[in-house]
Each structure stands twice: as C-alpha cells, then as structure tokens.
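Notes to accompany the following structure.
A single protein chain has been omitted from the complex, and every remaining protein chain is retained in its original position.
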Amino acid sequence: MNLSGDIWVWVAAILTLAIMSYLYKDNPIYKFAEYLFVGVASGYYLSIYYANVMVPNLFTPVGDGVKALGGGVWTWDLWRLVALVLGLMLFSRLIPKFGWPSRWPMGLLVGAYSGLAIMGFAQGDLLAQLQDSLIPIIDKSALSAFGDASGMTNKFLAFLNVLSHPILIIGLLSTLYYFFFSQEHTGVSGKVAKVGIWFLMISFGASYGFTVMARVTLALDRLRFLFGDWLGLNIL
Amino acid sequence: MLKREVPLLITILVGWFMVIEYFFPGAEKWSSELQNWAIIMTALASVLGVANVARINMLKISRKQKDWGYSVVLMAGMILMVVLGTLFPMIKSIFGIESSWTLAGMELSGVTSGTWFTQFYDSMFVPMQGTMFALLAFYIASAAFRSFRIRSVDATLLAVAAIIVMIGRVPIGDVMWSGMSGLSDWIMNVPNLAAKRAILIGAALGAISTGLKVIMGIERNFLGGD
Amino acid sequence: MSEPTKLQKLEKIDRRWVFLVMLVAVSIPLFVSVDLPLKVTPAAQSFYDSIEALQPGDIVYYAADYDPGSKPELDPMLMATLDHLCRKDVKIVSACLWPAAPPLLEAGLNTVAVEKYGKEYGVDFVHLGFKEGKENVMVQLGKSFRDVFPQDYYGTKVEDIPLLAQKKANGEWMVDKFDDVKMIVNISAGYPGTKEWVQQVRSRYNIPIISGCTAVSAPEYYTYLRSDQLSGLLGGLSGAAEYEDLVNLPGFGIQGMAAQSLGHVAIILMILVGNILYFINSRK
Partner (left out) sequence: MPKTLHNRLRAFWLRALALALGGSLWLPVLAWAQEDSQPFFLVERHNILVILVVFGALFLFCISQASKGKRYFIRKIAGLEAVEEAVGRSTEMGKAVLYVPGIDDVNNIQTIYSMIILSHVAKMVARYETPLIVPICRPFVVPLAEETVKQSYLDAGSPDAYNVNDIRYLSEEQFAFTAGVDGIMLREKPAANLYLGSFFAESLILAETGFQTGAIQIAGTANVHQLPFFVVACDYTLMGEEFFAASAYLSDEPKLIGTLKGTDYMKVVLIAVLLVGIALETMGYSGLTNWMEQR
C-alpha cells in the first residue's frame, strides 16, 4: 500500500466516497457533496458559456462592428445585437406574470430546431433506413458462405446469417405493424403484432445487456481510482 | 398581438427557412446569420438555467428554508468557479492585462489547462459526476436481483437476449463457447436491428409530424397559455 | 399472513447486501490477473479500417461530445483514436458540443499529440473548444468552421492558426468546411451526438462518420452502421478494448475486460437467483 501524497487526489477520493455513501443511506455528507457538485457544475457551465460562446461569437464581433461603425462602416457583425436582445428577452421568464417577451426568442429557437429536426429525421432516419431495408429475401453471399463454413460452430453461425434477410424483413414489418393503431389486435392481426412484440423484447434485451456493460464500466473506473490512485494498492 | 401572433410568426418563418434551405442553396448566406443568432440565444438560454438555480438557492438561503445550509455550499461552489472562469478573465480583458496571475504555481484566471479552474474541474466535477453515474451499477445489480421477473414469454425473450449479449460482449463469452460473441453479434445485427429500425422509422414519423405542426402554426403548446 | 420463510426473506433482502456482492465481484479482478482472449467484431474492425485508410496530411474533424459521466467508457476511445490519427500523420480539427467536454479533449490531445508524438499545436492539430447550439452548429460547420468558431479554445483568432489560415489559389480557405475534411470522428455520449451527426451532416454534406459511443446508445447505432450512415462503430468499453487491440495500445479498455466479464456474470447470476427464489416462493 502506497497512499497518495497528492492533496488533489485526496479531495477527489473524499468526494467520491461521499457520493458513494449514498448507497448505504441518504446522509448529510452525501448531501453536502451533491450540492457542491451542482454548484461547481453550474459555475463551470457559466464560465464555459462565457469563454467559448459569448466572447468569440458575441462580444468580439460586436466590438469589431462598433469599431467599424466609428469609422463610418456598417458591418454584418452588428446584426448579432439582435440575437443579444432576443436572448435577453428569454430572461423575462424569471419574472412571474411577465413572461411573454420570452416567447419571441422561444419562437425563434423552436422554429429553427423544428426545421432542422424535420430535415434530419426525414433524410437521416426515414429515407435512409427505408432504402437500406429494401433487400432481396435470399442473401446469395450468405448462402455461399454457409456452403464454405466448416465446424459445428461456424456452420451454425453461417446458418444464422442465411436467415438474416428474412428475419430482418419479418421483424421490421411486424414491429412496424405493432405500432399501427387503426386496427384491433385480434385474429391474424393480433398474431402479427405478437411477433412484433417478440422482436421488440429481443431488442430490449440487447439494450439491457449494453446498459449493464456501461454501468459496470463506470463502477470499475471509480474502484480503480480509489484502490489504485488513492490507496496506492498494487492493482492491474 | 405581441404576445401570440408575433412569436408564432417568428416560429413559422424561421422553421420554413431551415427546411427550404436544404433544397435551395441560395438561402445559405441568410441561414448562416440566423444560425449564428440561434447559437448565441441557445447559450443565453443555458445561462438562464444557471441563473434559475442561483435564484432558487438564494431564495432558500434568505428565507432560511429547510436545508438552506446546503444551498450555501452550492452557491459557494458556483461563485468560486464563476470568479475563476468568468470574472477574472473579464477583468483582464476590460483592463487589457496581459500578465498572468498565479497562485501556488497555477493560473488564477481562465478555463484552459494549468488553471485553478481546470484543477477544480478535475478533482471535483469529474469524480463527483463519475461516481453519481457509477452508483447505477449497484442499482442495476439490485434491480436484476429483486425486480427482474421472468413471468411471461415476452420477459423470457428479453432475459435470454440480455444474457447472451452480456456474456457475448466480454471475452469470457468465447471462453465458455467459441460461438458466443458471434451469436451476440448476430442478435445485435439482425433481430435487435429489425426492431430498432422499426422504432426509428416510427419515431422519425412522429418527429417530422411534430415539426411540421410547429412550423405550420398548428402546434403552439410550447408558447404556453395566454 | 404466516411468518415469511428464509427463502422469502432472501428474495426481499435489503438491497445493500446486493450492493456489497456487486462491489466484491467488480473488485476481485482488479487484484487477480486473468488473461482472456479478445475477439474483434466487424463493427470495431470497420472503425479501425476507416482510420487506417487515411493518408498522411489528410484532415479529420474530431467531435468529442461527452462529459465526465461517461469518461470511463469514452476516454479509452479518445486516447486510442488520437494515437492512431497521430501515428498516421493525420491532421486534427477538434471541437466539442458538450460544455463539459473541452478539458477532457484537451487532456487527451496534450498526452497523445504533444507529449507522445511531439505534434505542434496549430499546425498538426487544433482545439476549437465548445460551442452551444447542437444541431445548428453541426449544419453551420458544413458551411464554415470559422463562422462558428472565430476563436479556438485558447482565445486565438482562427486567422492566426496556421492549419486554418491557409488559402487556396482561388482565395478560398483551405480548411473551412466539411468538404475540406476526409471524415468526422465522433466520440459520443448521447444528445447531441452520433445520431444528430448522422441525421444532419452525413448526407447533407456527404461525409463519412465513425462513432465511438457509450454502450447505452450503441444498440440503436447498429442500424446506422448497417445502412452505411456510419462507417465504423465502437460501443462501450468492450468496443474500446477491441480497438485498443487493433491499434496495439493496451489501455483501460483491455485491462478492464476481466473485471467487466465478472461484473456481467454477477448481474446474470443475480437475475437467475432472483428468479429461482421468486419461482420457489410463489409456488408455496
């Protein structure tokens, strides 16, 4: 064991333990850390917005524009002032009963993001995914790969690949049908919807597995920090 | 008029402009300026969020509400970071100060590496946010043990897929059976993909219709009541 | 109601005991060396191939969109990709759409580009910092980098950064939009991230994108990989490990795989034991 001598490692370790103490139960030490975190994070965000957005995209261009205006030239830079005024109107939301000026900038932002979202979803998800789903039922390359595969395991996996195209098509159509609300799920329609649910469940299982992976990684990292960086234990 | 029609008109005009710009390259110069505005305004909206946190906690402190002591901690953390990251750089740029202000070998003003600001980020922000999300590993374990109940065919499919993927994505899977990673990869690429694609297409239709409603002025909930 | 049996009590056990079991399961492999073979999946292979196909002098746009909450998953990818890019002598224009990302990116660039490869800031790589605006910024970057980022992370004007200040014969900037770069490398923890890059930029500016993402978002991105909207995908720590193996740089990804394996096994056992108890108890 080789305890760290770095004061900053100690700060980080104590805060880590403070947050972890919540696993035992909610307690004042956890609460202290939690509020400290929100405070530090808020201050951090504000500073980054100032340094990385306000200064380069607003103050500097407007400053340049004002200088140019002093020389008698109107530049595009000064149009940024409109953004500033609209942006400040957002703050009217903080005053109860006098929130309406914030609707102007909200309108602009919602409009801009809606317009972008329409195009993004239409080209990126709708059309592209549709196009990629137009596949032949029989995948010839998978068939020949199945013929070439040797050994039980490889043969099995190659066989699964032969089934890929039909399963993809059935899965896609039945799941799409499950989310079709104009028909009661009875009889044949109910059976198709049921197949759709099965596909949904498998995909949720896949997501579950991946989420477990993500969370375990995060825990692992904190343990490595505590055991390795702080306590100085001999870990891998 | 100012409260309803103008914001609606702004939404409709800006929204359509962003759509049209995709097809008509001539609109590019104008849309650029609009997007620059949006960047500044979104940043200000985020500042509004921070201001709101500050406001709520200041109220809590001044009214000595329950747990106001923690609000003092929160405000102290926030002010510390704002002074280092915003106030000092502001003072420097207003008075044109070029020299560095150091304390214990680290720069006091600014947000880049080698500053006190980044040191606090590294030893407070990083471990605390990291640990908060790390707690989820433990919750997922207890959820797996105490509430993951395989009561139906549906739940069985979910559980089997989850288990294959969990084993197949880490090296131990192939140690157990050499086809495990291949099988989990197949699940990801075929049945999982089929369902995810259907969800994606459905969600895209939903998002497009919501967007169209907004820029056609049919959906106005986001503007709030009267 | 009758007194609960031992098994019934076990099923409703205080969750802190489960936490403890999990803690032990993930800790053991940190102290005991286990060597497990690693198999590379096609998704990670295509990620590697995409970078491998770049030529010295090519430029990539490097989008680091994450925060400390997913640092353990994505930092290994950041380190390994930067290393691979520097090794290939590819020039890097990097920026972030998540406010908490710039210091993480900066640390990666300093460790890999500067200290390991001796690359020069402003010539071989540049860190443009953070910009708010999400999809807006993505679309705008396709038209002009300098319009969105008039200054870099350090406050230097882009005109004073050699990599971005060169002009072509016809007076246009050499490096100013997605047309001028070969590929977008995205390290993504959620929104805005890979999904939005694909939706807004992939076909609008016809540029290939590769993504290293958190395991939570990976299952959805397999659809983009299949439709060629992504040219490569690393999902979570196991994706990082595979890539580390490909570029021959064992790091946290590979080291973590043993503990990761045991963590997964622990969760699976909990699901199984929980259900067996439930099954037995509900029969009584």
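Order as written gives the chain letters A, B and C; numbering starts at 1 within each chain.
Here is the rule we go by: a contact is a pair of C-beta atoms (placed from the backbone, for glycine too) under 8 Å apart; a residue touches a chain by one contact, two chains touch by 3 or more.
Quick caveat, the model's predicted, so the values are computed rather than measured.
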What shown chains come into contact with the chain that's not displayed?
A, B, C
Touching the absent chain when the full complex is considered, from A:W100, A:Y208 or A:W230
A:Y208
Of B:M90, B:A155 or B:V175, the residue touching the omitted chain is B:A155
Using the definition of touch stated at the top, determine which of C:T5, C:N206 or C:S282 touches the missing chain.
C:N206
Residue by residue, what part of subunit B touches the chain that was omitted?
5, 8, 22-26, 52-53, 56, 132-133, 135-136, 139-140, 142-143, 146-149, 154-155, 158-159, 162, 196, 199, 201-203, 205-206, 208-210, 212-213, 216-219, 221-222, 224
On subunit A, residues whose C-beta touches the chain left out of the figure
22, 26, 34, 38, 93, 110, 118-119, 122-123, 126-128, 130-131, 133-138, 169, 172-173, 176-177, 179-185, 200-201, 204-205, 207-208, 211
What does the interface between subunit C and the hidden chain look like in terms of residue numbers?
12, 15, 203, 206, 216-217, 220
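We adopt the following convention: only the chains that are shown with their structure count from here on.
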Length of the line joining the C-alpha centres of subunit A and subunit B, rounded to whole Å
7
Two or more partner chains touched - positions in subunit A:
23, 41, 44-45, 48-49, 51-53, 55, 57, 112, 116-117, 119, 121, 125, 129, 203, 206-207, 210-213, 216, 218-219, 221
Two or more other chains in contact with one residue: find those residues in subunit B.
22, 35-36, 38-39, 42-43, 46, 111, 121-122, 125-127, 129-130, 132-133, 137-138, 140, 144, 159, 162-163, 166, 169-170, 188-189, 192-193, 196-197, 200
Contacting residues of subunit C [partner subunit B, same complex]:
11-13, 15, 18-19, 21-23, 26, 36-39, 41-42, 67-72, 99-100, 102-103, 106-107, 110, 131-134, 136-137, 139-140, 143-144, 147-148, 153-154, 204, 219-220, 222-223, 226, 236, 238, 257-258, 260-268, 270-271, 273-275, 278
Per the contact definition, I'd like the list of subunit B residues that touch subunit C in the complex.
22, 28, 32, 35-36, 38-39, 42-43, 46, 111-113, 118, 121-122, 125-127, 129-130, 132-133, 137-138, 140-142, 144-150, 159, 162-163, 166-167, 169-172, 174-175, 181, 185, 188-189, 192-193, 196-197, 200
Going by the contact rule set out above, which residues of subunit C touch subunit A in the complex?
16, 19, 22-23, 26-27, 29-31, 33, 69-73, 99-100, 102, 129-132, 134-136, 139, 148-151, 153, 155, 195-196, 198-200, 202-204, 214-216, 218-219, 223, 226-229, 235-238, 252, 255-256, 258-260, 263-264, 267
